[in-house]
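The other protein chains are all here in position, but one chain of the complex has been omitted.
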Amino acid sequence: MSLKNKILIFCEGKKWLIDKKREEFATHFGNIKITEKERKGKGEYKLVNGKKFYFFLPTIEEFLLKIKRKTQIIYPKDISIMLFYADIKEKDKIIEAGTGSGSLLISLATRAKKGKVITIEKREDFQKIAIENIENYFGKIPKNIEFVIGDVYDENFKLNVEENWADKIFLDLPEPWKAIKILNYLKTGGILVNYNPQILQIKRFVEEIKKLNFIDIKVMEILERRWIVDEKRARPEDLMRGHTGFIMMARKVKNEK
Amino acid sequence: MSLKNKILIFCEGKKWLIDKKREEFATHFGNIKITEKERKGKGEYKLVNGKKFYFFLPTIEEFLLKIKRKTQIIYPKDISIMLFYADIKEKDKIIEAGTGSGSLLISLATRAKKGKVITIEKREDFQKIAIENIENYFGKIPKNIEFVIGDVYDENFKLNVEENWADKIFLDLPEPWKAIKILNYLKTGGILVNYNPQILQIKRFVEEIKKLNFIDIKVMEILERRWIVDEKRARPEDLMRGHTGFIMMARKVKNEK
Amino acid sequence: MSLKNKILIFCEGKKWLIDKKREEFATHFGNIKITEKERKGKGEYKLVNGKKFYFFLPTIEEFLLKIKRKTQIIYPKDISIMLFYADIKEKDKIIEAGTGSGSLLISLATRAKKGKVITIEKREDFQKIAIENIENYFGKIPKNIEFVIGDVYDENFKLNVEENWADKIFLDLPEPWKAIKILNYLKTGGILVNYNPQILQIKRFVEEIKKLNFIDIKVMEILERRWIVDEKRARPEDLMRGHTGFIMMARKVKNEK
Partner (left out) sequence: MSLKNKILIFCEGKKWLIDKKREEFATHFGNIKITEKERKGKGEYKLVNGKKFYFFLPTIEEFLLKIKRKTQIIYPKDISIMLFYADIKEKDKIIEAGTGSGSLLISLATRAKKGKVITIEKREDFQKIAIENIENYFGKIPKNIEFVIGDVYDENFKLNVEENWADKIFLDLPEPWKAIKILNYLKTGGILVNYNPQILQIKRFVEEIKKLNFIDIKVMEILERRWIVDEKRARPEDLMRGHTGFIMMARKVKNEK
């Protein structure tokens, strides 16, 4: 599973992600013709108008920062933490509501290779973009992803799986407390992750799941601070991303509290 | 690959990680007898002196926070970012210098399952602890890990692999600029990650690799800020970890600059 | 106005704040006799059991960190910002609700020397401690401070001043929206500062004053990150204060929105 048909071009701090098969690419520094050798992405470079253009295979982080989006994406820093803290495993069965632009979905699908990710989205236009991004990343829709159109806020919403099916559930919803019923699909012992830019939405959701059988509830935010370091300087960058979202995690247990 | 022989016990915010086969476990809240059912780690609980003790399968994060250590460990937040940004893949060939207590090594080995991680440590006492932690996590030493005792600062240090062998190299060394030679084992197009608590060490290393064929050099620090959120409160915790280390990443390219 | 009767003793990162007239002082490093010369606080030192004890006049920051308290104090970093951003002037007329331990009050009173600070507290035991701290700092109660016992949440609460009297109002109350009436004492053009550890309380208060004639509403938090810097090291401290409180500021205007 990889970005096999993409190549990353790097020049003076700028990055472009393009289809490998393209033979020419226009930048404001000039037009670049891509040779067979460069297409391998092994760090070759080409001089164009005095500028060095380097050719790489993109990382998943580089890919995610370039995906097509209609919604706010979840940033790589937050995805990193959610994947690791939720301990996504090869055979994990995962439910994600909602799909959004698919940045978290791509990441989950690369990990749960022999498992399954059911991703639910209400809006078909969002799902369409996510599918496009998924195809762009994997070449096709991988077998471990199942797309569902549906409204998880709806009392009657149902999935084609048993209760207690999922090892992990990820929520990225404006009003997650309306989707409490989906948590029935989570195994006891399973892990719930809820992502939201607003602390008040986090609080309201925490209040709700505290009434249910969830414990070890943690809320955190992750700040990534970039530094400028070179021969003469060592200092943080002037501007930083001050906020993306809050991450909430919890464990489902047996007793009804 | 998993923590098959461990169970996590949770009670009022406290966590204990113990061998599954243990039948009894002493806490200051009282002694706990563990039944067959609880051993499954599916969120069962047991009442002991009025306290609820819950039983889980531990996540890798929970495991890493409990490992035996003689050195400063790399924290889960930093490991999460390094793994994701370096895009560790199943078949990746990785070199890690040095091993330390093995927290990063465990994480790398769970990802590069069909690949290889060669981990180099100068001190046998550190390696011994890392091996113990690895065995604790995986049950035995997995085939994709190769332990090497050696001094990467030594001019004559050599590994049993070809130059350009590694897809990724991770450094966690006090003076990484003394280990520049190890970078010959990194493929062009490959990714270098350097972790260090001191910004001056980062700066000196950046200066060195800027003279060599490395580009897209990024330096960052990751801050994890925990919040207290419940019915009445929504506020960050009073104390937070203000610092662990700086993460430096770079791409190796073909031209000698 | 100054800490005329206090002396600060410094030894190996530790600080003690004592009455100048004391002739002897016990530390776990040994007993210190204080001479007339040391009492001047001009950086003299005394060797006691091989340790150097230095003698200084304390700064207001050093004083505030040592005051007697029954409540959570407002930290110097937050006071610094509030004083400067609210532009406290010599002749400012200020209302503070509530007094708490008096750390903000002391700071306001040192600035508004030819003005007035009316400070309101519901609990007499808190006021008593604040008075003690004030006397400790100024030697006596300065003429520009007026202590009031009262409940600003009470519909009938009144001060002995006209409406539109105050240039600045500072609130440090658990539920500031209950004290909306006090804002009638603020001049149009005047500045309102509201301090609260909880973001939800800030939000609720913002909602209330947005309905009234307040504009340019700003909410911020101030983080102070200490670094360890010496011959060998340059890195942030391991632990930092992750949170104290949120600062909200606004301007009162003429129109009723």
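As written, the chain order gives the labels A, B and C, with residue 1 at the start of each chain.
Operating definition for what follows: a residue touches a chain if its C-beta (ideal position, glycine included) is under 8 Å from a C-beta of that chain, and two chains touch if they have at least 3 such contacts.
Remember, predicted model here, so these are calculated numbers, not experimental data.
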Listed residues C:131, C:212 or C:253, member touching the removed chain: C:253
Hidden partner chain, residues of subunit A it touches: 197-200, 225-226, 233-243
Subunit B residues touching the omitted chain (full complex): 199-200, 203
Touch residues of subunit C, complete complex, unshown partner: 2, 10, 13, 40-45, 52, 54, 56-57, 59-61, 76-77, 79-81, 83-87, 89, 107, 187-191, 199-200, 202-203, 206-207, 210, 213, 215-231, 234, 246, 248, 251-255
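One rule holds for everything that comes next: only the chains that are shown with their structure count from here on.
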Category of the chain touch graph - line, ring, star, complete, other: complete
Rotation angle (°) superposing Cα atoms of subunit A on subunit B, nearest 5: 180
Subunit B: positions in contact with at least two other chains: 199-200, 225-226, 234
